[in-house]
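For this view, one protein chain was removed and the others were kept in their places.
Presenting chain A:
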Amino acid sequence: MANEAVKFVWEGAIPLQIHLHKSEVASHPAPPPALVLAPRLGYLPLLVALIKPYFKESLPPGEDSIWFDYKGFPLKWYIPTGVLFDLLCAEPERPWNLTIHFRGYPSNILIPCEGEDSVKWNFVNSLKEAAYIINGNCKNVMNMSQSDQEDLWTSVMNGDLDAYTRLSPKLKMGTIEDEFSGKTSSSSPQSRQGGTEADVAGQVKTARIPVRLYVRSINQDFENLEDVPEIDTWDDILYLNRPVEFLREEGKCFTLRDAIESLLPEFTEKRAQTSGEDGEEIAKDESEEAVGSPERSEIKLVRIQGIETKLEIPFSWVVNNLMNPEFYLHISVLVKAPQR
């Protein structure tokens, strides 16, 4: 089942309908939109080789500086395509309507992109950072031969899970036992070297898991996901690039909720234990007791690889099956913030 989940993730794709921005149409009539299937684990600039020939005849003369937008909102090319979709489309839109621009790059908002080269090095830098989090150093990434590194990148670009599975063990990212099934995954980020600490007496194990958390905070009420307002600016999104200190105690399961709450302590539900009449323990939210206390923020939705995940899932399963090829777990969270 574990391998099956990873296979599903690698095969995941988003149907895109890509329009050429009307200010850049230099032909009559305007070209119809291009339809492309974008791999979830890929990056938007890697689609340019497919898209550009389609619009070539319609482009004005000049030098290209390619970028994409969604409803006028510039898309960060260094965030995997699947994560962008999960984050920006609360109610999934299929096909996803994007606009491509060949001019007027918004360099005040987006990091410059020099094509595939930039995307590759963004990937390698993320891989190094993940290795550092997991192993306490990035020697295994640094010592990878140029050809292996090229092949690893090609496997990611082409969505070739078999090639990736063959090459990724050379990174020696270690193994983590799946608390859910008792199986061990060798492609998951748990260190055998520096990232894990075992306290033999208490059987507490600690690992550092590379996580990128994207939190979208909505201040107004919404019943359905289609009522979620559109994003105006990237400032509406809280971005956290922080390792999760994965604590494992015997007899306890470290869940996805535990992981998210360790990164967002303000969402930890502080519950006071009080006894009921019949002696049962009743969990009572402290905020209900405090008179005039502000309304609590609430996590409405968590998405990983397009899956709306339950917070009670063992975190080890999530890490083993839903992480990206650069060994990062990308988590999109939709939060209902208190109205002010």
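Details
Note that in this section contacts are C-beta pairs under 8 Å (C-beta built on N, C-alpha and C of every residue); 3 or more make two chains touch, one makes a residue touch a chain; residues count from 1.
Note that in this section contacts and distances are computed from a predicted model.
Taking the options "Ubiquitin-like-conjugating enzyme ATG10", "DNA replication complex GINS protein PSF2", "Coatomer subunit gamma" or "RecA family profile 1 domain-containing protein" in turn, only "Ubiquitin-like-conjugating enzyme ATG10" matches the UniProt protein name of the chain that is not displayed. Contact with the undisplayed chain is limited, among A:30, A:59 or A:110, to A:110. From the options A:132, A:164 or A:254, the residue with contact to the unseen chain in the full assembly is A:132.
Considering A:40, A:76 or A:330, the position touching the chain not shown turns out to be A:76 (whole complex). Within the set A:49, A:238 or A:311, the residue that contacts the chain not displayed is A:238. Checked against the full complex, the candidates A:17, A:149 or A:309 give a single residue touching the omitted chain, namely A:149. On the side of chain A, touch with the chain left out of the figure occurs at residues 76, 78, 107-112, 121, 124-125, 128-129, 132-133, 138, 141-147, 149, 210, 215, 217, 234-235, 237-239, 241-243, 264, 266-267, 297, 335, 337-338, 340.
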